[in-house]
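Only one structure is covered here, and it is reproduced in the block below.
Every protein chain but one is kept in place in this view of the complex.
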Amino acid sequence: MLAVTAVAFLMFRYVGDPVRAMAREDSSVEERQELARALGLDQPVAVQYGKFVARVVALDFGISYRNHRPVAALIGERLPATLEIVFVATVLALAFGVPLGVLCALRPDGLAARAVQAVSLIGISTPTFVVGIALILVFAVTLKVLPSFGRGEVVTLGWWTTGFLTPSGIASLVLPSVTLCLFQMTLIMRLVRSEMIDVLSTDYIRFARARGLPRRYIHFKLALRNALMPVITVTGLQIGSLVAFAIVTETVFQWPGMGLLFIQAIYFVDIPVMAAYLLFVGFLFVFLNTVVDVLYALVDPRLRVRS
Amino acid sequence: MRVPGSVIVAGIVATLMILAAIVAPAIAPYDPTDMATYNLIDSELPPVWTGEGDARFPLGTDNQGRDLLSAIIYGARVSVGIGGAAVLLAATIGVSLGLLAGYFGGWIDAVVMRAGDIIMSFPTILLALLVSGLARALMPDGGSVGWTPFILIGAIAIHDWVQYARTVRAAAMVEGAKDYVKAARVIGLPGRRIMLHHILPNVMSPVLVIATINLAGAVLTEATLSFLGVGMPPNYPSLGTLIRIGNEFVFSGIWWIALFPAITLVILVLAVNMVGDHLRDRFNPKLRGRS
Amino acid sequence: MSATPLALEIVDLRVEYPMADGTAFVAVDGVSVSIAPGEIHALVGESGAGKTTVGNAVMGLLEAPGRVTGGAMRIAGVVVDPATGRAPGIEPGRDIGAIFQDPMTSLNPLFTVESQITETLRHHLGMDRRQSSAKALDLLRAVGIPEPERRLRAYPHQLSGGQRQRVVIAAALSCNPRLLVADEPTTALDVSIQSQILKLLRGLADDRGLGILLVTHNMGVVAEIADRVTIMHRGVAVESGPVVEVLDAPRHDYARSLIGAVPRIDVTLPRFAVPGEEAEAAEGARAELRRRAGEQTGAAEGELLRVEDLVVDYRGRGGSFRAVDGVGFSVRAGEVFGLVGESGCGKTTIANAIAGLVKPTAGRVLHRGRPIAAAGTRRPLQMIFQDPYSSLNARMRVGATLVEPILFYRLAASAREAAEDAALLLEAVGLERTAVERYPHAFSGGQRQRISIARALSARPSLLICDEPTSSLDVSIQAQILNLLKDLRDATGLTLLLISHDLAVIRQMCDRVAVMKAGRIVEEAPTETLFGAPTHAYTRELLSLVPSPRPKRRTA
Partner (left out) sequence: MSQRIFRSLPPVAAMLAVAAAALSAAGAADAKTLKWSSQGDIATFDPYAHTESFTSNMHHHVYDPLVRRSRSLEIEPALATKWSSVAPDRWRFELRRGVKFHNGNAFTADDVVASITRLLDPDARARGNLSNVAKAERVDDYTVDFVTKGPYPLLLNDLSGIFIMDKEWLEANNALKPGNLTTGATTYASTNANGTGPFKLVSYQPDSRTVLEVNTGWWDKPAHNLTRIEFRPIKSDATRVAALLSGEIDMIAPAPLQDLARIGATSGFKVIEEPSLRLIFLGLNWRPELVGQPGVKNPLLDLKVRQALWHAIDLDTIQRRVMRGKSRNVGTMVAPPVPGYSAGLDQPLAFDAAKAKALLTEAGYPSGFKVNLSCPNDRYINDEQTCVAVAGMWSRLGLQVDLKTESRATYFPKVDKGETDIYMLGWATLPPMDGYSVLSALMATRKGGFGGNNPNGLSDPAVDDLATKSAVELDETKRRAMLTESFRIAREKVYFLPLHQQPVAWATKSNVELPQFADEYVRLWFAKVD
């Protein structure tokens, strides 16, 4: 994590000059110098970094240069939006990716499997931004059945805001989460396919066949469970990249999540927000890694004993 | 093992497109990077078959009056060039570090893999955005056309090398435990020779597979970066830049500016992916002989 | 014959695999086997003989695209439909059981032992949870697993190899099948466990009237438990009959050479009686090698290698593990010294320590009284390995593989001379000189092992460490390689350190033997003494467990 803070800090030192972004268009040179002093940008880089780390350790990310509000509060506001589409995208990716992957593994030469394979290849070959714009064109502009942007009506539960409880909130989730899930779905589908093919050729599946167990039982009760083990890892770790991929998706659909916050922050050189976002992504990765390890231990008896 | 027809077609398409990209100056009707050759007067001409086009510009022109066909050929050249170089750079770094980590283990392994973990905790796009921003700011002439491709190559490779390193490390550990490596050690050959002469050639197959699939990924990443505005400049466009420019026109009826580069990009990436996919299945012993 | 139908009757079975070019590969060609209830019928043969294919055909588990194209099968008297591979009313799993070679991979790691046994019971016999659990417990008792109640809830990784194979047998027998297809059931197991599992199988056949089709390559196993045997060669059954007749007095040429190639544990023979003796070129080449060896080192007498108080610890995640615990022995010049023991006893670790592949935790290895240390001093100690497929670099031509050490140690004045040496070495191991041009994949397992030997010799060693050099080879190839090693030793005065789990191989090859158990040497003696009058209890136990290829006289 310390490495992440250093990277975060160093990179943002150089991505732009916040003074210019904050000052008036016709501000004088003195005005800008004064502003730089107020931001502490006139001090040596090492001093700045020290202060930065000290604050981060105290979980104080400072206040946004642009919004004049605590960064933690900004992130907290946006977190639910991002996590909700990431959640829906993950569920969709699993709900479609796993069955399709199994289909492709069981009938690798069947027509359906070939079609799914072809579509999946197109899926990973098409940039997210193109998919998003195409979906908006079709479902929002032409068919007018789904909203093109935003979260719709949200319901506030404590500090969490959710779009799951209103019709417009759910409708708004469809296009962004579909856009976001496509790549993951393809990934999971292909992973399940290759794992399933591997598992089906193992001795224990042969042995199960030799015991005359029904095909469905062997495929879905036994083999699938083995094939899903790596899916846990990949899905877990991919949630991290989903959060990052959400940058593009959120921009296209004006989804008020953290990705949009980050893009806006880059645009306005809002360093505290950028740094906090990067730290969040780093933290998320560490967190997801831990979750995956724990899950693995729960699912795989071989690890359960060791731990 | 029989190679499916679709893969052969994909291979031919990929080869042709890459070849076209390489020899772009020879086959493109115009040089779109020479700003003196195009004129705003010719801007936004539709493709020739719509009846309103101009025979000089078969696929029409973009908003600057640039011949779209030439721009796409040159754009593919830039995309493939950057993607290819990024793959090469990533593979070189990744294979070297992976070999060292896998063969020697110990602290080298720990450092390399930890660095890889950190890198991997940042998604490609995010990392590339940061690296390109950093490079532009730090280099004296960072925004210059001359430097941009190298910045992009670095920005993409900095993330992708990890995959090679991990794969090669794992393969090197497997190979390193095999008897032929033991035999080489028993003979007393020095570690460097064993790594380069014995292990390296035997771990290259997965590297080839990753490289192919990464080429597709790198082209896509470059396109996304260019789409986000940190990629190639408009006077030296990649396919991604062309799509970004064209994207501003999707609602205005000037569809061809975005559509043709997008189709080219998807076909290119798709073809490379299909070949990569086939190679992966082929090198996976468990899948071999099944299809 | 009683009124009960035969457990299995195969007449003229033919199995083909269609090839891409339109022809078909005939894997099994006119094989007939019949098994009465309570009878164990062994199918023996070397790899590629088609014996496993017969087993799979019986199970209806032929791998696509293989199919039965001729002959008839009856299971428990019911005719198998050639189209479906199934006999009406005969369910695989209920009426036919199967066990496979590797118990480590035959059980699904994610499910408990109980669930893997009861799922079969529930499916075939319609038992409920409680009934099937009770039955599973009975089965575990029947196959002799200690503490069956606890094992029931265990996952496969918590069991030892032998226990797992017992679980596999329990699962296979759960529905009381009439026929059991056992495909190399003990090959992956140590002799002591092998012997227990074989006893278990024999008992099951005798007590339950189970017919067993035993697919194996091990003559000892056949002699130990089978009633009848069919010897297969390239898809054809070359000889079939009661075990006593076939093993003692094989009539067919192939059967005879196969049986002759099996190393015997009861008596030491000078050579294995196998066909395919070397050309004269080999003799000449060996003489040339001998001449050079003499030039370089002089024919040496006395102690060549000395190992003193060797200790090797492996550091793992759960603390360290002592693989070798204070071992000492010495090898005299020109002799063949054997190290024997079950898997995990530390014998390979010793080989690796001598060859410099692992660092000893304590102790010394001396070559001609000098410690073996850095690179460059290792040349006199060369090694050959178990797996001929992984011991050659697939990306290097054979010539390059052989030339590399020669040039590295400057044993030749020029690259041309080195190439000449390489060709000579190939001749010495019984291969063509032209082999230098080819890549390893062009060679069979036995040929590759010859190349490995040539590579080891190319460094002109005084000691050749052979780590299980033949255990992954078929018996006839094993015999050839062992003959080759003997010939090389005789021709060049090479000293061999032979490591093997196979007591018979040790007996045929070695002058002196050390028996290892759990990282220590328990007994060391000249071969004849050791096999004739073993002093240590462990040695005696080991010897008693080895299935002898001489059939025991037993009534069918």
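Which chain is which? They are A, B and C, in the order written, and residues in each are numbered from 1.
The rule is simple: contacts are C-beta pairs under 8 Å (C-beta built on N, C-alpha and C of every residue); 3 or more make two chains touch, one makes a residue touch a chain.
All of these numbers come straight from a predicted model, not from anything done at the bench.
J.: Would you mind listing the shown chains in contact with the chain that isn't displayed?
T.: A, B
J.: I'm checking contacts with the chain that's been left out. Which of A:210, A:224 or A:269 qualifies?
T.: If we include the chain that is not displayed, A:269 is the one touching it.
J.: Taking the entire complex into account, which one of A:150, A:230 or A:301 touches the absent chain?
T.: Answer from the full complex: A:150 touches the omitted chain.
J.: Of the residues A:63, A:122, A:284 or A:297, which one touches the chain left out of the display?
T.: With A:63, A:122, A:284 or A:297 as choices, the missing chain is touched by A:63.
J.: Name every residue on chain A in touch with the hidden partner chain.
T.: Residue positions of chain A that touch the missing chain: 15-17, 19-32, 34-35, 38-40, 60, 62-63, 65-70, 74, 77-78, 81, 95-96, 99-100, 102-103, 106-107, 112, 133, 136-137, 140-141, 144-152, 166-168, 170-172, 174, 251-254, 256, 260-261, 263-264, 266-269.
J.: Determine and list the chain B residues touching the chain excluded from the picture.
T.: 34-36, 38-41, 43-44, 63-65, 133, 136-137, 141, 143-146, 229-230, 233-235, 245, 247-254
We adopt the following convention: only the chains that are shown with their structure count from here on.
J.: If you average the CA atoms of chain B and of chain C, how many Å lie between those two points?
T.: Each chain's C-alpha centroid was found; their separation is 48 Å.
J.: Inside the complex, what are the residues of chain C that reach chain B?
T.: Spelled out, the residues of chain C in touch with chain B are 20, 352, 355-357, 375-379, 381-387, 390-396, 404-405, 408-409, 452, 455-456, 459.
J.: In the complex formed with chain A, which residues of chain C make contact?
T.: Touch residues, chain C against chain A: 59, 61, 91-94, 97-100, 102, 105-112, 119-120, 123-124, 155, 157-158, 168, 171-172, 174, 181.
J.: Under the stated contact criterion, what part of chain A meets chain C in this complex?
T.: Where chain A meets chain C, its residues are 202-214, 217, 222, 225-226, 229, 299-302, 305.
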